[in-house]
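Here it is, the structure, as structure tokens.
Of the protein chains in this complex, one is absent; all others appear in place.
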Amino acid sequence: MNYPLVTKIIETKNENNRIKTIKFENNKKITPGQFYMIWIPGVDEIPMSVSYIDKNIIGITFKKIGEATNALFNLKKGDKIGARGPYGTGFKLNGKKILFVGGGTGVAMLAPVIEEAIKKKLNLKVIIGAKTKNELFFEKRIKETGAELFISTDDGTYGTKGFTTDIAEDIIKKNHFDLILTCGPELMMKKLMDISKDIDFQASLERFMKCGFGICGQCCIGDGIRVCTEGPIFNEKTLKKIQDFGIFKRDASGKKIKF
Amino acid sequence: MNYPLVTKIIETKNENNRIKTIKFENNKKITPGQFYMIWIPGVDEIPMSVSYIDKNIIGITFKKIGEATNALFNLKKGDKIGARGPYGTGFKLNGKKILFVGGGTGVAMLAPVIEEAIKKKLNLKVIIGAKTKNELFFEKRIKETGAELFISTDDGTYGTKGFTTDIAEDIIKKNHFDLILTCGPELMMKKLMDISKDIDFQASLERFMKCGFGICGQCCIGDGIRVCTEGPIFNEKTLKKIQDFGIFKRDASGKKIKF
Amino acid sequence: MIEIPTKIANLRLKNPTILASGIMDEDAGSMIRIFKSGAGAIVTKSIGLKPREGYPNPSVIELECGLLNAMGLPNPGIEEFKSEVIKLKKSKVTVIGSIFGSNSKEFTVLGTKMQDAGVNALELNMSCPHAKGYGLEIGSDQKIVEKITTNVKSSVSIPVFVKISPNLTDIPKIAQSAEKGGADAIVAINTVKAMKIDIETQRPILSNKIGGYSGKAIKPIGIRCVYEIYKKVNIPIIGVGGINTGEDAIEYMMAGASAVQIGSAIYSRDIYVFEKICKEIKNWMKTNNYKKIDELIGVANL
Partner (left out) sequence: MIEIPTKIANLRLKNPTILASGIMDEDAGSMIRIFKSGAGAIVTKSIGLKPREGYPNPSVIELECGLLNAMGLPNPGIEEFKSEVIKLKKSKVTVIGSIFGSNSKEFTVLGTKMQDAGVNALELNMSCPHAKGYGLEIGSDQKIVEKITTNVKSSVSIPVFVKISPNLTDIPKIAQSAEKGGADAIVAINTVKAMKIDIETQRPILSNKIGGYSGKAIKPIGIRCVYEIYKKVNIPIIGVGGINTGEDAIEYMMAGASAVQIGSAIYSRDIYVFEKICKEIKNWMKTNNYKKIDELIGVANL
């Protein structure tokens, strides 16, 4: 039922000084790429991708940016949150050689699919990027999977200076890939799609969400595609038909906001 | 669900000039003794015991006495009625030697349990009674089962003159019975219970019914026993605790009416 | 051990679960049985001055998410009903006499007779959604509600509860009228006006056509009404509508109810529903570290 299950936080971890992970119990099957609507009682309810998938425990990893994420940031072990989900489609690991590209908090939801790909013994390379060194997270976690990891920071304080797409362009030239999976700023993902040419491509989109189960219409893009149910993961075929992709999103009122 | 299934009458048969049988489709399992709430659209909805149990067809047999039964009497093959049920408990054939006593329309609902007893190769005797010859019905049907049949009419126009209880008293003296099953006027059944002494005894009661599924309270007797759900078949143990048995029933308003 | 005794006005209940009016409460036998099987109190069927047969059948049926009924206030009349109350009192049943009338005088006569017969409290039914000249037709007028309550109150000494309807534009206003009239508690809600058309026969299935909707479908409506009323009155509220579980009862309490009534759930969970719900309430309180039910009342009114 699309009703939040109220649960106690069983673990929290600061990934860096603006990014935190919260873990809680869960006994539903989850495909990496799916998300939950997280209710912070008295504050807001916001969509959050799953960043950790353990047996009966899942985690979300988020950045402090506004009222809800700030409130969430201040919660401690034992505090109550509500969670309804999982919602949406997940990534499909159809390919042997896969490139993962994560920008900003987008890295959070890529981590579990990277771990799954490793378990399936696929051949993978990972690029993660952030504005600056302090904002990076999950470097250690991804390295530990054994995946080949490339890092960029916009300001060059760590890894390659520049954007993830710069690294991607280079790697794609030199290697063969069956599939690219990405999550991050939409303009980055759009650019990556252009770069990817005819390599299969899946990107995770973010839109303002209210219901999460396909009724309110708040998250619709293109020809009425619901990001919450038909997405948030879309392949290049669909993305190419979505006129809004990389162009605009809508705010809570439905007004268009250019990227 | 306690909602009438609207169905077409597939067969009707006049049992005598005031008693008629109506048959309709049914695919629920029925124990003899159970009843349906029969909806005559625009008229009324009344409880009716099942008098025929075939594979996918059941029948009710009723006497024309008031608005609802008159309307029902006038219905023809193809007309629509609603039926919800089956409701209530059924008879329990726990015994080898059984006496059946039916008075008036009570004979209707005894017929299927007599047939079942025959199928189970039990040893049975049947007494049926009516006010007068014209009101008798199901004589042939019961005879055809092979059961030993005794008949009484109050006025002596057929069979033994007198009441079914007179015959019963006589037979009980001369034979051993494990069980007596009865349906008919309540005073008759009460008398029969007195006669039956320590023979197991089950009687089918009639009370005014509205819901049929145990919520409205209209049919309650004794210490709050619902005839529609905990009955209509009661054994002597319960009947002896029911102060109302043979004393009074209630009308639609809940007012007590003495027998 | 957690205990859950409750007090509404000066009426003490062994627990907060009360049998709602109109469900298995026309005869003393049923009411004693249900009281013994766990209810904290019993509300009688709504009783009028004269016997009424109510509407022809079908008068109650089941829908996808609840029950629909238009009984039409069948009752044997107060004179005959007195004997049932007397039996109840002999068995020490805590009983609330529900009455309906078409004006203040009828209510007063009925209230006095009920009190004389021995009921512990009165419930004025001003909310039946399907009986011409009674119930909602009276209960939608603030002045009439106040007047009836005042008059009944001044002629009896037992607590007087007023049962109100959800079929109103402004429910708290009617509750306030009852409070002004001196009501000791508000009972909310009666059934929701509703209808089922049988498409096979192309007619409303109930003989009265329009009926009252009860059961789990109406719980969110009842919760809203109790919540709204709680903000506007200072007398206790008894919550009714779609309560099936201990959690449902707690939800009503958090909305502002001091006790609850249970009707349709007798169908889904049988007459032992009171005992079951009390157990569920206690278990929940234990898990959540509550000692007294009062700590829950109205807590969701932020």
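Here are some notes:
Letters A, B and C mark the chains as written, and numbering starts fresh at 1 in each.
As a convention for this text, contacts are C-beta pairs under 8 Å (C-beta built on N, C-alpha and C of every residue); 3 or more make two chains touch, one makes a residue touch a chain.
Note that the coordinates shown come from a computational prediction; the quantities given were computed from them, not determined experimentally.
Counting contacts over the entire complex, the absent chain touches A, C. Residue in contact with the omitted chain (choice from C:Ala217, C:Ile243 or C:Ile293): C:Ala217. Touching the missing chain, out of A:Ile10, A:Ile57, A:Leu187 or A:Ile225, is residue A:Ile225. For subunit C, the residues touching the chain absent from view are 63-66, 68, 140, 167-169, 192-197, 199, 202-204, 209-210, 213, 216-221, 223-224, 227-228, 247, 250-251, 254-255, 284, 299-300, 302.
The chain not shown here touches subunit A at positions 1-4, 6, 37, 39, 41-46, 80, 82, 84, 210-211, 213-218, 220-226, 250-256.
Quick note on the criterion: only the chains that are shown with their structure count from here on.
Following the contact convention of this document, no chain is adjacent to both subunit A and subunit B. Using the average of C-alpha coordinates as each chain's centre, A ends up farthest from subunit B. With each centre defined as the average position of its C-alpha atoms, the distance from subunit A to subunit B rounds to 70 Å. Annotation: 37 Å between the Cα-based centres of subunit B and subunit C. For the pair subunit A and subunit C, the distance between C-alpha centroids works out to 52 Å. Counting partners per residue, subunit C has no residue that reaches two or more other chains. Those residues of subunit B in touch with two or more other chains do not exist in this structure.
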